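Below is a structure I'd like to ask you about.
Missing here is one protein chain; the remaining ones are kept as they sit in the complex.
Presenting chain A:
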Amino acid sequence: MFSQTVKSQLIKQSIRRYTINSLDNVGQTSTLAVKVHAGSRYADKDGLAHLLSRFNFQTTNDKSALRLVRESELLGGKLESTIDREFITLKATFLKENLPYYLNAIANVLYKTSFKPHELVESVAPAAGYDLAVAQQNPIKIAEDALYNATYRTDLGKPLLFDGVEEITLDDIKTYANKVYTQENIEIEGSGINENDLKRLVADSLINTLPKGTSLKVSKEPKSFVGETRIRSQGTSVAAISIPVVKTSIPEYEVLKAYLTSPIYPLSDVIDTVSFDKFNGSHGLFSLYVKGSDATVVAKNIKEIIANLKKGQDISVAKELAQVEFALANEQSILPETQEPLKVETVKNFKLGKFSYVAIGDVSKLPFLDEF
């Protein structure tokens, strides 16, 4: 009885802290990434997470943004902060011996960014605007955002980048930073770093004194819908579909992705991109994009693919391929979601059921959802 309580306390303690994972290698460079569960799905206001991610590596109480960049340049390292739907990732790539400097830099960002009002106007907002402009040049990115929005509406369906629709003040960003930059909400990953060294350094760094909070990590699949979005725009036309995936069918969609992207599938040439985004290993979104400058061709191709998938396809031929791809991806990632190989035994036929649909570009030539 006693040991049971002690054990549960120990487990609790380990949960209540940040996690550290690291892989050592023989190379000269190291990568340190701090992943914060603070992506767009967790932000109360659209674009808040994006602005916060752009505020990283700005002036902190210790050091100005300019000094940080110049010093980092002299050390030959690189700092970046990226945003996706799940994470804000602070990443540093550097020569092995400079680990303490970069760990300290990232810790400073998490702990004491000063959030100066003029930085929002002078550097953060223009940088965010640039990100948005780049994303809007790419019809696949526009389609991806629209697919997420049509499928999930809120949560994962929130727009990824700040577009100025919702007004965001500096106080909003500060509040959000205080909410997400907590010990429980971050994961530290290193590659090319000895795990014990990293643990020791992190214990001595400011990360260890980050405030306590709660983990925002969502492991439950959010509610999904069937939706359709059509966006008129110049240039390339894109037709895309997406299917929300629950935990149990993740292997099936891994195999489907391998199948659709390999030459085994007769229509693989006309598919532009197949992507399968997984979130916290518990749910995901499978999406398929067809792209082209001629909307009539795009319409013909997407109709053909969907009719083909609706008929049902034997995807078991791609089982081994999927396993290899999965294992490769696991080997390359610092923190694999699972150590086990992909369980593909039960995967056999795939028949397309309900899906969300997005048309971008010359929408009068592209089909509607109910035409499939």
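List of remarks:
Simple rule for what comes next: contacts are C-beta pairs under 8 Å (C-beta built on N, C-alpha and C of every residue); 3 or more make two chains touch, one makes a residue touch a chain; residues count from 1.
Rule of thumb we're sticking to: contacts and distances are computed from a predicted model.
The chain not displayed here is annotated in its UniProt record as "Cytochrome b-c1 complex subunit 7", chosen from "Fanconi anemia core complex-associated protein 100", "Cytochrome b-c1 complex subunit 7", "Mak10-domain-containing protein" or "Bardet-Biedl syndrome 9".
For the chain left out of this panel, the touching residue among A:27, A:117, A:263 or A:353 is A:117. Listed residues A:19, A:64, A:196 or A:296: the one in touch with the omitted chain is A:64. Of the residues in chain A, those that touch the hidden partner chain are 64, 66-67, 70, 74, 117-118.
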